[in-house]
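Worksheet: the structure to be examined is printed underneath.
Of the protein chains in this complex, one is absent; all others appear in place.
Lettered A and B in written order, each chain numbered from 1.
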Amino acid sequence: MAKKASSSSPRKAEPPPAGADAKPFVWRRKDLLGLDELSAEEIVHILDTAESFKEVSTRSIKKVPALRGKVVALMFFEDSTRTRMSFELAASRLSADTILFTAKGSSVAKGETTLDTVRNIEAMGVDIFVVRHGQSGSPHMLARQVRASIVNAGDGQHEHPTQALLDIFTIRQKLSRVAGLKVAIVGDIAHSRVARSNILGLRKLGAEVVVVGPPTLVPSAITAMGCSVSHSLDDVLAEVDVVNMLRIQFERFSSSLFPSVREYHNLYGLTAARLARAKKDLLVMHPGPINRGVELTSEVADGPNSCILQQVTNGLAVRMAVLYLVSQGSE
Amino acid sequence: MAKKASSSSPRKAEPPPAGADAKPFVWRRKDLLGLDELSAEEIVHILDTAESFKEVSTRSIKKVPALRGKVVALMFFEDSTRTRMSFELAASRLSADTILFTAKGSSVAKGETTLDTVRNIEAMGVDIFVVRHGQSGSPHMLARQVRASIVNAGDGQHEHPTQALLDIFTIRQKLSRVAGLKVAIVGDIAHSRVARSNILGLRKLGAEVVVVGPPTLVPSAITAMGCSVSHSLDDVLAEVDVVNMLRIQFERFSSSLFPSVREYHNLYGLTAARLARAKKDLLVMHPGPINRGVELTSEVADGPNSCILQQVTNGLAVRMAVLYLVSQGSE
Partner (left out) sequence: MAKKASSSSPRKAEPPPAGADAKPFVWRRKDLLGLDELSAEEIVHILDTAESFKEVSTRSIKKVPALRGKVVALMFFEDSTRTRMSFELAASRLSADTILFTAKGSSVAKGETTLDTVRNIEAMGVDIFVVRHGQSGSPHMLARQVRASIVNAGDGQHEHPTQALLDIFTIRQKLSRVAGLKVAIVGDIAHSRVARSNILGLRKLGAEVVVVGPPTLVPSAITAMGCSVSHSLDDVLAEVDVVNMLRIQFERFSSSLFPSVREYHNLYGLTAARLARAKKDLLVMHPGPINRGVELTSEVADGPNSCILQQVTNGLAVRMAVLYLVSQGSE
């Protein structure tokens, strides 16, 4: 695992890329719910498939017909402009039709259950549902109840698998491997589905993970996931290969969780001074949107160690791969 | 009329299905405004055309080029996620481009008249307007004033023709006929455009209709439409072939119209106990979204007599047929 991506990625528009190389791995899942249930082999297969789709985005005509005539419904029970746009573009790059559902002003407001909403829209001929939902586990419930494919685009404080997959894809791309690396995830670990999915995926691919943040945001029970805990960024920075700086979601916080933004930045913000004490080729990641001057300074965010925009670009390829694979897996 | 659908529905993508069989019926309307102005023959022609489009939705590539290069504008002066999605998918299944207009944050807020809004958007090259509007009769006004086709997607408390067409399509599909059947429509008849359009269509195709509900929601003047009135579901349930359980729109009601949700359910809710006293193959319909435990229990909604999800699926085919026919009719 964590091998370099196959260099034989297909260059032609048809047939759609198989993403596989030597061993004839066959993807069999109709859904992508989380990294928890995936094997290392399955994760690598998604990354390899994404590798072959990455090339499509560099073409003058950024389209392949892989999902032509299929319908992808973007079900955003929770708002997320960025994730919605990434999935929407991924689907249309595969030539699928997309349709958007947002909770606002919809039948949700009329008291309909999530399952009834999804079943109704499925009855309109939808093939894949991309689901963002505030309730942990709702994509899993839906996957058991509907025939269509379910892709989890973030469920409560549980998982955000495509974010973790694009993070790991980016690590593999920039550092040529995952196994044996040491990755720090910094910030609000307690409430972060991004952290959870990253820990799960990185551990499965053989990386070491240390989660870093104030004690109010980093519960010690998290070590049960196979990672270590630190409350000092300065303690761990010199020894890690990657830092993933989670967004501080002020809008979700009560002030009781940490003293002030300034203090958070002083203790956990990535600055040029801190970067000088890290490994020279430390990879700086952030799931976005960034708070400049909080999780990291502009100098770091826009500097040579940052791969924040490449993460976004890779997100397209990873989501194309996921949509393509679950479509294959549902047949 | 109410004959079984032609089995010679076209299987090829081109030319688009004519929907007709023996007699060479030619559709001549540029608009679909309501069932009030349609003849029985026209209604049957829409159902037959829908029959031939139904097959498209079962294909792996759910597309026909019938409306390629045409523009369908979805004009939702009133919110309706479900109807909007159904029309949007129907249009894209016909390869039309779609564009969405919602009243919120738009020129409506700036004091523009409905006619000016529609005329302006028509000037952008729109071929078909799908109009949902709070004011009864506004699609009719628009149809007289613009060259583009107007499809009524619900106007005030007046008509919702495509909902009634998909209901009647589903009845014909499940019971093989419409003429001679006895259909109960249960709920808030007074304020329901779904009820009005259903009564009009069912009567034209030769079905008997009884409307059922509390006296505050079922005006006796409704008998002028050719239906009978009952205030007791238990009285009529044994003798009907179809029950169409209208949604109770709590959000629109003052409490003066009926005592309580519990009492409504006790008197007019469809339960397993009531179903046991009905005909064995009673068809249970609901325009959605359902209030589980109010209009019907979950046991009934998900049981073998329910065709609620098939209604939704058929809605796609019916709306494809309507968009296709008005496009033909405007030439």
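The criterion applied here is as follows: a residue touches a chain if its C-beta (ideal position, glycine included) is under 8 Å from a C-beta of that chain, and two chains touch if they have at least 3 such contacts.
Note that the coordinates shown come from a computational prediction; the quantities given were computed from them, not determined experimentally.
Per the touch definition above, the residue from A:I61, A:A224 or A:A276 contacting the chain not shown is A:I61. Checked against the full complex, the one of A:G69, A:G125 or A:G315 touching the unshown chain is A:G315. For subunit A, the residues in touch with the chain missing from this view are 57, 59-63, 79, 81-82, 85-86, 88-89, 92-93, 104, 249-251, 288-292, 309-310, 312-313, 315-316. In the full complex, subunit B touches the omitted chain through residues 68-71, 97, 99, 101, 105-107, 110-113, 116-117, 119-121, 123-125.
Quick note on the criterion: only the chains that are shown with their structure count from here on.
The angle needed to superpose subunit A on subunit B by their Cα atoms is 120 degrees, rounded to the nearest 5.
Distance between subunit A and subunit B, defined via averaged C-alpha coordinates, is recorded as 41 Å.
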